[in-house]
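Following: one structure in structure tokens, then a few remarks.
For this view, one protein chain was removed and the others were kept in their places.
Then we have chain A:
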């Protein structure tokens, strides 16, 4: 058998590479509102920066690099960027995933499959009229909750995050 001829490290490398492939190609889980809500309301030490965007939204696409830089800058701190796409589920394979791959987005990307908007917009924030981009900063354990319904400027996200004195 050829298998036994290979050193153990070879097979470990193969296993490792096989494990890496899905990690390298960014995937986009489709979630419902309750799942998102649970995710951002955990009583842990993490500040969630939840950005609502869509591939069809020009200002959203413009500000994505700013969210990506926050993801990188706070990688060693308990800050988690969630990019919540409001694209339709039918556009997941044809638009959202290709977009995420082309831009090599490193933050966690989700597609929120909830098109009956009026049932959940107020649960994110009663101040939210429904326009995107919009961003929610939330850390339940410290009662941090800040909502912004506008395109962010360079450095603005960092200033807000630092203002919470994590």
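Throughout what follows, a contact is a pair of C-beta atoms (placed from the backbone, for glycine too) under 8 Å apart; a residue touches a chain by one contact, two chains touch by 3 or more; residues count from 1.
Quick note on the criterion: contacts and distances are computed from a predicted model.
**Student:** Write down which listed name, "PadR family transcriptional regulator", "Thioredoxin family protein", "Chromate transporter" or "Protein-export membrane protein SecF", is the UniProt protein name of the chain that is not shown.
**Tutor:** UniProt lists the chain left out of the view as "Thioredoxin family protein".
**Student:** Looking at the full complex, which residue from A:13, A:32, A:77 or A:131 touches the chain that isn't shown here?
**Tutor:** Touching the chain that is not displayed is residue A:131.
**Student:** Residues of chain A in contact with the chain that isn't shown?
**Tutor:** 52, 54, 56-57, 59, 86, 88, 90, 115-118, 121-122, 128-133, 149-151
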